[in-house]
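Here the complex is missing one protein chain, while the rest keep their positions.
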Amino acid sequence: MLDLSNIPVIDQVGVEERIARLNSRSIKKESKLQGLHLALSMIDLTTLEGKDTAGKVRQMCYKAMHPADDIPGLPTVAAVCVYPNHVKTAKTALGNSGINVASVATAFPSGNSSLKVKLADTKLAIDNGADEIDMVISRGEFLSGNSKFVYDEIATIKEACGNARLKVIFETGELSTLDNIRLVSEIAMQAGADFIKTSTGKIQPAATMPVTLVMLHAIKDYHEKTGKMVGMKPAGGISTSKQALQYLVMLYETLGGAWMTNEWFRFGASSLANDILLQLHKEQSGVYYSGDYISKD
Amino acid sequence: MTRIAVLKTYKLFIGGAFPRTESGRYYKIQNKANETIANVGLSSRKDFRNAVVAVRKAQDAWQGRAAFNKSQIIYRIAEILEGRKVQFVEELISQGSTKASAEKEVQMSIDRCVYYSGWCDKYQAIYSSVNPVATSHFNFSVPEPMGVVSIIASDETSLLGFISALLPCIVGGNTCIVLASSSKPLSAITFAEVLATSDVPAGIINILTGKEKELHTHFSNHMDVNAVVYCRTDKAIWKTIAQNASLNIKRSFWWNKDWAKSESENPYLIMDLQEIKTTWHPIENIGVSGAKY
Partner (left out) sequence: MAKKIKEQVQPFTWSYAPALESKDHIQLKQQYELFINGRFVKPNSGKYFDTINPSTEQVIAKVADANPKDVDSAMMAAKNAYDKTWSKISAKERGKYIFRIARIIQERAREFAVIESIDGGKPIRESRDIDIPLAANHFFYYAGWADKLQYAFPNQQIKPHGVAAQIIPWNFPLLMAAWKIAPALATGNTVVLKPAETTPLTAMKLAEVMQEADLPPGVVNIISGQKATGAAMVQHPIPNKIAFTGSTAVGKWIQNEIAGTDKKLSLELGGKGANIIFADAALDQAIEGIINGIFFNQGHVCCAGSRLFVQESVADIVVKKLKQRMETLIIGDPLDKQTDIGAINSKVQLDKINHYIKLGIKEEASMYQSSCALPSKGFFCKPTLFMHTSQSHRIVQEEIFGPVLAIQTFRTIEEVIEKANNIPYGLSAGVWTDKGSKIFNLTQKLKAGVVWANTFNKFDPASPFGGYKESGFGREGGVHGLAAYLQQF
């Protein structure tokens, strides 16, 4: 049963002050290395373009498994994220690497379709072997006050996911206020989301720190109340190592060490991995690197 | 046989009532011909204490009244004074004023009520500020009454000085205990009768009679008094008052003024008895600060 009582309000200025303070942490030396390795392991390497092809997906999958073979001891990314029709290609390419295949579904990115189509979309991805489903919510319904609709839709998709983990995308750039974001987080978690996710990457602004912090607080409160852990995935707009470390500091100081794993935190990003590799090269060699030394797939 | 005049007993004015002094002591007020015209109470420390209790009780409600309403109440004082002008003039004459100066003093006193009645809902606008802080906050500062004020009113101008000191105090939402002129206390007590029959809430103005030398210590060292105003001329007494004020960081003011002068009525006297309160609140700034989410 959807219960939306006692959901705290959010003060935007207070959130931004907290972010400013978190960002004043200075992550250097071994703590930076540790953070960069972790961030790399949390990436959902993503391609979600109309022009995606099997060839493109296979190249990305190789990159996912071999981020930089010249740096020893690197983790792989957590997952690759593709459209449902490319799941099979990705699944094959990744073999038994342990890297998950995540698929967007439910009429991504707008979510404007019938439940029937959304279920079929989800089923296609699952049948093709997706380990994770990234669904979008119906923002129109949410903004018109129809929380129950959003809740039911998520719950239905969750059921269709079977063993696959469900990430619920809010498209926070369309939701207008932090109060809305706090509310929709609650709806999604109660409906069974395994992860809550900020954005599709198709709408600006995508992930931001204030939005992510509000969602982390929602996860924390939900965990306090139910004992259930829910994961967090900021997606879109996080392209630098510095940003990634700031998100990790925020995660660490809000939810603690238990969430500091790709089991519970992901970055939805396409170019972040290479910036992390640039930084790791620099840490290894002591000189600043050029993009020419990093593979671009 | 000539008729025996009925001599009025001038009592104190505390909490809207007219009690006798707790001290049980009186002093005589005489006219120029050395005839006793009245017995007046010599207020004690205990009278002052009772007055503080009464005034503290009245403070919040008076402070909370709408400024417009305060203005009407003070204008009403002027109206009633106007109607009882003759009595005040006679009283001043009996205490040694010439007719001309008595009439002038009463007129000025009434006009001063009108003047300050107009300030009730205006000084805040002039002395408030919206402060342009650098962070995303709405920040404003407004005057607020200090609270309970003890006033030792002028000895000389017994009606005008009395009114001129208490008006800036109550116009600003404060409440007060006033020591009336010691040598000419009658006008103040008659003024209390005006108050009692006007719309002034009980307790916001309390009037004691007596000697400043006996009372200035109590007026200045009571810990439940927020500010003390001295309107007489004795430097030694002023020093003691200022020293005693330090017991509770009381605000102390020496209004050593010629109340007949027009510049002796001004809003800065109201502001002497105001605190400035600054309030902050965040401003959500989705649009201004750019794409935040």
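We just call them A and B in the order they show up, numbering each chain from 1.
Assume a contact is a pair of C-beta atoms (placed from the backbone, for glycine too) under 8 Å apart; a residue touches a chain by one contact, two chains touch by 3 or more.
These figures come from a predicted structure and were not determined experimentally.
The omitted chain makes contact with just one of the residues B:Lys8, B:Lys99 or B:His137: B:His137.
Note that of B:Ala17, B:Ala61, B:Val86 or B:Ile126, the residue touching the chain absent from this view is B:Ile126.
Within the complete assembly, residues 126, 129, 131-135, 137, 139, 141, 144, 146, 226, 235-236, 238-243, 245-249, 251-252, 266, 268, 275-282 of chain B touch the chain that is not shown.
Within chain A, the residues in touch with the undisplayed chain are 8-11, 13-15, 17-18, 21, 24-32, 34-35, 37-38, 41, 65-67, 69, 73-76, 78, 97-99, 217, 224, 248, 252-253, 256-258, 260-263.
Throughout what follows, only the chains that are shown with their structure count from here on.
Centre to centre, using the average C-alpha position, chain A and chain B are separated by 68 Å. Looking at the complex, you find that chain A touches chain B at residues 11-14, 16, 172-173, 175-178, 181, 204-205, 208, 210-211.
Interface of chain B with chain A (complex): residues 135-137, 282-286, 289, 291-293.
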